[in-house]
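The complex is shown incomplete by one protein chain, all other protein chains being positioned as in the whole.
Let's look at chain A:
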Amino acid sequence: MTATLAKENVIGRPIDRIDGRRKVAGAAPYPSDFDLPGQVHAALVSSTIAAGRITRIDRSKAEAAPGVLRVLTYDNAPTLTDPPQNALGSTMRRPLRDDRILHYGQHIGIVVANTRAQAVAAARLVEIEYAEEEPVLDIDDPRAAVEDNPFGMASSRGDVPAALAAADVTVDGTYTIGAEANSPMGLFTTVASWQGGRLVVHDTTQAPSFLRVALAVMFEVPEENVRVLIPFLGGGFGAGLRLWSHTVLTTLAARVLDRPVKLVLSRPQMFHSVGHRAASRQRVQLGADRDGRLTAIDHDAIAANGLGDHLPSPIVAVTPSTYACDNVATHERRAHLNIPFTGFMRAPGAIEAHFALESALDELADQTGVDPVELRLRNYAEVHPVSGKPWSSKALRDCLEVGSERFGWPGRDPAPRSTHDGDQLVGQGMASATFEFYALPCTVRLVVDRRGNATVRTAGTDIGTGTYTITAQLTAELLGIDVDQVRVVIGDTDQPPAPQSGGSGLAGALGAAIQDAASELADQLARLDGHPGESFASLLDRHGLDELEVTGYSDLAGAATHADVAPAGAFAAAFAEVGVDEDLGLIRVRRLVSVIDGGRVFNAKTARSQAIGGAVMGIGMAMLEELAYDPNTGRVANGTFGDYLVPVNRDVPDLDITFVGEPDTFNPTGSKGLGEIGIVSIAPAIANAVYHATGRRIRDLPITLDKML
């Protein structure tokens, strides 16, 4: 029997998030709030150069400092096994492997002491001498090792060179984006404790199931002997999707000392220890006919990667799926540099690609005189452009039309510099977004007891997106009980394995697994001969049972391979209005309209918050954020909140958020994931608005003052 979501009396409703009360009371425990009996504290020793070798280490002063229990460096630490590959790409280089320094801030030692202050003080006493080399820091540095197509994302359909040569109109633009730091507010923390051969670790991770596997491999213990706990995260935006060296070092220190060890990264350390959005450069060439119909897209991307690291940030992956165009070619390269390891940051790849593509489309609109909204509609991909299959759902047309109307787009004078407000130039720009379907297998356990209460258990975590809440809503809806009768136990790898909170894939996979469990439960109830409308309580009572337990499983990506539709991700359109003071070079986003097709929305309130969060982070990307490296030393030059600017309350413009579309026909719950789509079209919409205001096409993010003068 298939449990269905037809009633929609719980799902979709804007109920308050169920963990909200704990959070506003300060009672939600984040990793840094955990203290274990007998716990001692760790601090990291980080490299002060970006390239070279360690020639001498003297631990003696640190070891003699008050309260110090142990100092571990590469030359006295036990050797670990290399971490495994995972679904998110290859994983990091093992810390303390040898004397090589690959980037500034590399963790080259860990000091453990009785108190945090003692550990921090002693970490400064570890003496390191280096044989320094000149770091390679720029994508264009000829010394940089460049890999061509390392992740197989290059693709080609049709004949792009011929189509470009034959095109009525061409656009050729190069777009650069600075490195960005995820900068979640929560300081990443590890509290590791070994009890016999069993490891329990509180760790700031978005991927508890993956972390469990990785630590089991590295420390050579069975997976079931590793428990990762992360009930509340403190934000991640992708920073928690990799295994990081501080986690490994803290776990190692706990094993060596056989005591619980706690490490909290400092804010400056956050800027070089938990990844960042890679700096990138893209070239987009478009060919089109006079009416703006695309005949060719050539998209080339190069992104920075850490030396000794291999991480996909799949910039060109989405390109072939965006527009109906017969000739599309993509190329991707990685330049390996002496920079801290990159990571994933909200909508990795997709956001970079859309900045380039949607800016180029705006240039095409300008050249052909076709309105930018109309241009997107003319090139609308009615079926999936790669597979040719119908989309499982696609309401991008609604996003464009609803957005245009809400924004008041029709009637806009397309001429740059045509609109003024006082001494400001006003510009309006738009962009659309296509997000790729993504899912990994997910398992849940569902228990219903005699009082009719349900408990849902899975290892996945809630990074602030609302996983606790939508899990309760889905379960309540499917079981016909109230939300407050559902207990949600997540963020614990002693529960069934779940995908990471990343790629906008958890809600869909988890929802489908819950639905599978509810269907299984319905089968069991049918076997128990339940009367129509009979409550769980009465049924269990009649059979003298305390509870019923079922397992639910989903593998949407597996199912996608033989589906007769093309599973869709979310779609969106954004419309931005900026005001530019040309004398001062100041730009302000005055208003933003964001329209999103995320399939079925599980909770209108938390969904809206995701869209707001994406829009504001998109403003940060467009206007403020760039991680700067000292060009000579490779040091992170702006690794504090005073120097690396993220949007503050005052930076938020008038925001208008709308959801459109129907439940997706491929995902059994109809959802398409909402964590990332809201950011994807923001930066290009703003850049296009800046062009409309000023006639200046800025192809380099962030659009800071110096680029306007």
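The rule we apply is simple: contacts are C-beta pairs under 8 Å (C-beta built on N, C-alpha and C of every residue); 3 or more make two chains touch, one makes a residue touch a chain; residues count from 1.
Throughout what follows, contacts and distances are computed from a predicted model.
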Protein name (UniProt record) of the chain left out of view, among "4Fe-4S ferredoxin", "Xanthine dehydrogenase YagT iron-sulfur-binding subunit", "High-affinity branched-chain amino acid ABC transporter permease LivM" or "Acetolactate synthase": "Xanthine dehydrogenase YagT iron-sulfur-binding subunit"
Residue of A:D16, A:D423 or A:E662 in touch with the missing chain, whole complex considered: A:D16
Option from A:V447, A:I463, A:V550 or A:L674 whose C-beta touches the chain left out: A:I463
Among A:V146, A:A324, A:V652 or A:M708, the residue in touch with the chain that has been omitted: A:V652
Identified contact with the non-displayed chain, of A:Y104, A:Y175, A:W194 or A:F237: A:F237
Absent-chain interface as seen on chain A, which is shown: 16-17, 19-30, 32-33, 35, 65-67, 114-118, 121, 183-187, 232-237, 264, 266-267, 463-466, 605-606, 608-610, 612-613, 615-617, 640-642, 646-650, 652, 655
